[in-house]
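Taking it in order: structure first as structure tokens, then the write-up.
With one protein chain held back, the other chains of the complex are shown just where they sit.
A, B and C are the chain letters, set down in written order, and residue numbers restart from 1 in every chain.
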Amino acid sequence: MNKICSSAAEALKGALRDNMVIAAGGFGLCGIPEHCITAIRESGVKGLTVISNNAGVDGFGLGVLLESGQVKKMISSYVGENKFFAELYLSGKLEVEFTPQGTLAERLRAGGAGIPAFYTRTTAGTDLAKGKETRVFDGKPYVMELGLKADLAVVKAWKGDKEGNLIYRKTARNFNPLCAAAAPITVAEVEELVETGALDASFIHTPGIFVQRIFQGDRFDKRIEQRTLRKRG
Amino acid sequence: MNKICSSAAEALKGALRDNMVIAAGGFGLCGIPEHCITAIRESGVKGLTVISNNAGVDGFGLGVLLESGQVKKMISSYVGENKFFAELYLSGKLEVEFTPQGTLAERLRAGGAGIPAFYTRTTAGTDLAKGKETRVFDGKPYVMELGLKADLAVVKAWKGDKEGNLIYRKTARNFNPLCAAAAPITVAEVEELVETGALDASFIHTPGIFVQRIFQGDRFDKRIEQRTLRKRG
Amino acid sequence: MAWTRDQMVARAALELQDGFYVNLGIGIPTLVSNHIPPSMDVTLQSENGMLGVGPFPFEGEEDPDLINAGKQTVTALPRTSYFDSATSFAMIRGGHIDLAILGGMQVAENGDLANWLVPGKMVKGPGGAMDLVVGVKRVVVVMEQMMKEESKLVRRCTLPLTGQGCVHRLITDLGVIDIGNGGFMLKELAEGVTVEQMKKSTAADLKIGL
Partner (left out) sequence: MAWTRDQMVARAALELQDGFYVNLGIGIPTLVSNHIPPSMDVTLQSENGMLGVGPFPFEGEEDPDLINAGKQTVTALPRTSYFDSATSFAMIRGGHIDLAILGGMQVAENGDLANWLVPGKMVKGPGGAMDLVVGVKRVVVVMEQMMKEESKLVRRCTLPLTGQGCVHRLITDLGVIDIGNGGFMLKELAEGVTVEQMKKSTAADLKIGL
């Protein structure tokens, strides 16, 4: 079973179709699968539902798929950085399912773990709980949330081997392992493709069973959203 | 905040009381908190409910707490290795809540993650689902399972630092990280206590927030349950 | 005549396919790993938290921190990864494992499986079996067809169930039997076993699909 591909385009070949659901890793612009996003844009696939904590920024990250009009719906927790997103949403051109960040993370994990639904205190008594079942445990109201699965996941890792075992670097991990497990086809882009056995088996973040295709990106932009510094001295 | 203790007895001081619920890591005899088990035995605390995948063997692991009559109830998935356990159970002297292994793992995770309940296909249509709510998702029956919390968790790690960050070795990880997060007081015994900063931040299995007390065990028995070998040549 | 245990296990190994992720149950199913063709890329999962289970260790190389779900000492492979029990069962329950090969005490014509409890007698617990049978894409049971004088292939299980309608295929010492809409369907006979003998050894209807 060869999981290795030479490029994002090759890795996504046959995996894209209109109106599909794609889960994309990343938090802000940190740890986003930038090569896959570019390839999705170039594929022209449309009507996408995208599950991603954020929606990129104007001109980078998932922002490019919003600008090209390929996205029908976003399932996200925070989109404050993207002005074009706000325009689309407020003018009714983009459907948005706001999901609190922890609920989004847990829904993806549940989807990948065969859990169809779970209860959380989060959103109880708020507008986001409207239309959802609530139930009392230990005297407090909880909201039932459904597991979330995608047709395809695109994730970005630091290093990966030919079996699809992945490790992430620092806070670039975020939603990537959750997305990887929540789809039947997961495409992983890595900064470095290493030989099988080069990663320490006790410290693999995403076991290869969750990754179907993998490629080494040729250059990562890795933009910084908020360059915040302290002064020397 | 000093989390470091000199021994299991010191680490468990003030944390033990009759009729409490203790979650114990380990799978079979692999990765069990053997020093804590000895200290619990020596404390004489009784009426315990113990959450642990297995119940040790006769004379080692949790088996010693069964023999000393300190355990009222076990919440476990598999106890096939312990003859004394079977006697106690079949004669009605020990209460047992059989929980499938995956459900046990998920219930502990849920308990630590603030999830009061979730649904799983596991046990649907079996005797273990009796008295539990079932619910249909996508045409299939699922069983509602409750999150599981303990008053105290005892876990065993390979290395730990003074902040309580832990790493586990190979398959000795198993239920340990789940137990660590499912109790307000977690005592970790480690083979090696290292300086803070010695563990790689991207490869910590249990972040220190889940560990309240930590000590380096002076000698680990680490028994092998089924020494199975292949022939050379 | 019938298959020996080793022949049963060898037959079970034919269920493997290139690229499969597979969980082998404790006992006889574990032996299937001895029959994986060297050319075939199969990754074994052990539910105690390991993907890529290697062979048993040579003497002196056994490691108490490296065991399989049967608590046996094993070894790692270059592809191996370790994880906690919740992640392990996320793989299993979440449908990421292609095939589970398990032992059984009774299998019913509706696909029900019993393999964890004999009330009042045996107390072991379900272990990971109840999660495996609902989560893994395909479930194959390997067991002797008879228990003393009684067939283990029945109309309805009398022992407590492990899972409902979960078994896809049965491999016994007498042959291979599929479970479909209509019940048991004979697919293969062991060397020297007759259809008549197979029918006698099955306590339910048996369609012939040889």
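Side notes on the structure shown:
As a convention for this text, a residue touches a chain if its C-beta (ideal position, glycine included) is under 8 Å from a C-beta of that chain, and two chains touch if they have at least 3 such contacts.
Note that the structure is a prediction, hence the values are computed from the model and not measured.
The chain we do not see here touches A, B in the full complex. Touch with the chain omitted from the figure is made, among A:A8, A:I37, A:L178 or A:A201, by A:L178. In the full complex, chain B touches the hidden chain at residues 1, 109, 111-115, 161, 163, 165, 181, 195-197, 201-202, 204, 207-210. Residues of chain A in contact with the chain left out of this view: 27-31, 53, 76-81, 85-86, 89-90, 96, 98, 100-106, 108-109, 120-128, 158, 168-178, 205, 222-232.
The rule is simple: only the chains that are shown with their structure count from here on.
Among the other chains, A has the CA centre that is most remote from the centre of chain C.
One inter-chain figure worth recording: chain A and chain B are separated by 32 Å, centre to centre, where each centre is the mean of the chain's CA atoms. Distance between chain A and chain C, defined via averaged C-alpha coordinates, is recorded as 36 Å. Looking at chain B, one finds that residues 106, 120-121, 168-170, 173 touch two or more other chains.
Shown for chain C are the residues in touch with two or more other chains, namely 76, 82-83, 86, 89, 92-93, 134-135.
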